[in-house]
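One protein chain is absent from this view; the other protein chains keep their places.
What follows is chain A.
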Amino acid sequence: MKEPVLTRRGFVTGALVTAAGVSFTLSLAGCKDRTKLPDDSEPGVELLSWVVIHRDNSVTLRVPQTEIGQGVLTTIPQMLAEELEVDWSTLKSEFYDPAVNATRGNVYVWTAVLSSHSAQTLFEPTQRAGAQVRTMLIRAAAARLKVPEVELEAVKGAIHHKASGKKLSYASVAEAAAKMPIPDPKTVKLKDAADRQLVGKAIPRRDVDAAIHGKITYGIDFELPGMRFAAARQSPTFGGKLRSIDKGSIKDMPGNPKVVEIKGAKVGYNGPVPEGEDPDVWAAPVKMDDAVAVVADSWWQAKTALDALAIDWDAGPHAKFSSAEYLKTLANQARSDAPVVVEAGDARSALANAAKTLSAEYSYPYMDPAPLEPMNCSAYVDGGEVHIWTNSQFPDDAWRIAHSLVGVSPDKAHVHILPAGGGFGRRLQNDFVHQAVQIALACKGTPVKLLLTREECVRKSYYAPITAARFEAGLDGAGNVTVWTCSVASGTSAEQSYGETRFPFQPPNVRFAYKRNPDSPLPFGWMRGVGFTQHLWMNFGFLDELRLLTGRDVPEFYRSLLDPSYIPADIEDRDIAVARVKNHLKLLDFAIQKGRWHAPKGRGRGRGLAVGDTSYYPSYPSSTKAAIVDVSLDEQAGLRVDHVFLAIDAGTVINPDIVHAQLEGGIAYALTTALHSEITVENGQVQQSNFHDYPILKLDRMPAVTIEILPSTEPPASIGEDAVPVTIAALVNAIADAGGPRLRTLPVAKILAS
């Protein structure tokens, strides 16, 4: 087989990829210095891992997150540049290097694109890093000009000395600044909120021009001279094994097809695990089955040959697995087997003494997050080094996978981050990285790009878990809720009991039971809103069922349960729990007033209201939000979502326009999730394959949206996932309010059609 020769020169040229405001230099195999940025003609001085100042006085900022559409290429530079005092219009940015993060003690603080964390975890560290660098530059200038530091001011990339009118560019003092002692991050002075020039401003995204001209280089677009292309297919059943391949079946096909066997593996975990914590509680193991790849001169040739390849699979232990049958097992577990995880008061006697009791069973299907850019990864292994080009949401682990799989020392593994066409949690599982590196190991000396088809992405994804819940609650004679219980069984290897236990609408007597099934055949995956997306709508659905028994008004009924006096006196962090209930009340009141809760609605119209946060545990800083959804339900026209109102208190907002966009997008994601998304499995295989049977909301069904951001000076909280759970919760109650069915499972479109 002819392998194209990868020349040194070709390698460099091909690798100088510039995406929207992103640039990086590929260090050649053997080249130690990765800090030369972004172009060899413009070497720079690195300051504190975050900032590079170039000779031409341009500045590159490091972005320690993959851009998946959440806007970090704009928001993180906004935070860093706020204190650095540089000219926004000339800034450059580049993605961080996971190897640097690992060898410098997690200097970038939070690098996984997980839990809508970028603003809340990086707000302080980026501003402090900006202030530290500015201080070092001023100190170097003070030494040069022989004047006291206090007489100097940093403005737009230069240090000014007002008294003498002297001015030094950052570039002219950068080398001296790099040798200055590093100021204590805790004591550097940060601006008052009122003086901020960038944080809080609706600055246009830095990548918008590249996006609208098709010039962003996503993972799928990366290419090197001499590259070969791979398509791959995992065992169609979960836990299946490769038995044999008839390689002869494709040997005469075009593109010099080469077959590579990919070994199934536990790839790692799908999120960072704090030191000393149980990884199986904080994250889920990323299981990947045996696969077969075909590598060819073009991807179409590889895909065509893979389609023609005769592969014999051992279907494995889950050959007969049926999601419909499994849901029955989970429902039984929820009824009888789930262990109690949280209890307060005495739920048993409260239920026995209740004037009225109500029980109901709810469920949630498997779902695939389905970002639009199919999974892909480029890899190159040669001369004891490995390079990967990926838009993983978890690049630190991609780096670990690369060096451990190739068996080289960590400094020989180089991860180059590229923007992603969406993520929504799917790219936290680095199966595609593991596959690409395995393929590159079989094609040493040749760069290879792995790209999976949509069908492969749907059938072998990492799924939001199928879940069954059984609620039982009791009312006293006056229609007050006296007891609330919920028992959940979930086909997940991750711990997601917070979805039920952290519902703050709690009377004095509660009992929560939860059973997870770590050996569930389908691998667990994060999906936007995670456990809150699975559970919040169930909680609100059952709450609404209870309310209808009482005939009480929605807001008044909600308020009756958001009662701080119900919070047990002896619990840890009681003050946090009280504040949380008060935040819910605040958003409830705000939404009722601004979201026109009491506005008249016509026949066949329904309105639903939900309030929530994503507080996984008491000290977890979460935004609080409320949604009001208006729907029309008509026998002829079916369901129409007319309007979604969403209010959020997310603390300090870095970029209000990006927050609006994320919330609008979150509403669309919620509607797809609720109306359409369902993965089913029969005979061990996923039955859906593409957007015809796994549909995504389109423009014709996108409702009008109103977003309200509450002003706040608190630290930033989550945004990206936040619209999803509350929108679904308000939607299901709106449908019931419009005279539609009480939805106890999803997707809605399927239920309304039946």
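Descriptive notes on the structure:
The rule is simple: contacts are C-beta pairs under 8 Å (C-beta built on N, C-alpha and C of every residue); 3 or more make two chains touch, one makes a residue touch a chain; residues count from 1.
Here is the rule we go by: contacts and distances are computed from a predicted model.
The listed options are "(2Fe-2S)-binding protein", "2-hydroxyhepta-2,4-diene-1,7-dioate isomerase", "Universal stress protein family protein" or "Autoinducer 2 import system permease protein LsrD", and the UniProt record of the chain not shown names that protein "(2Fe-2S)-binding protein". Interface note for the absent chain: among A:Glu151, A:Asp657 or A:Glu708, the touching residue is A:Asp657. Only one residue from A:Gly165, A:Pro181 or A:Gly214 touches the chain missing from this view: A:Gly214. Within the full complex, the residue among A:Pro183, A:Pro371 or A:Gly541 touching the omitted chain is A:Pro371.
From the options A:Glu275, A:Asp312 or A:Asp700, the residue with contact to the unseen chain in the full assembly is A:Asp700. Touching the omitted chain from chain A are residues 20, 67-71, 204-205, 207-218, 220-221, 223, 229, 254, 298-300, 370-374, 419-424, 451, 453-455, 657, 661-662, 664-669, 672, 690-692, 696-700, 702, 704-705.
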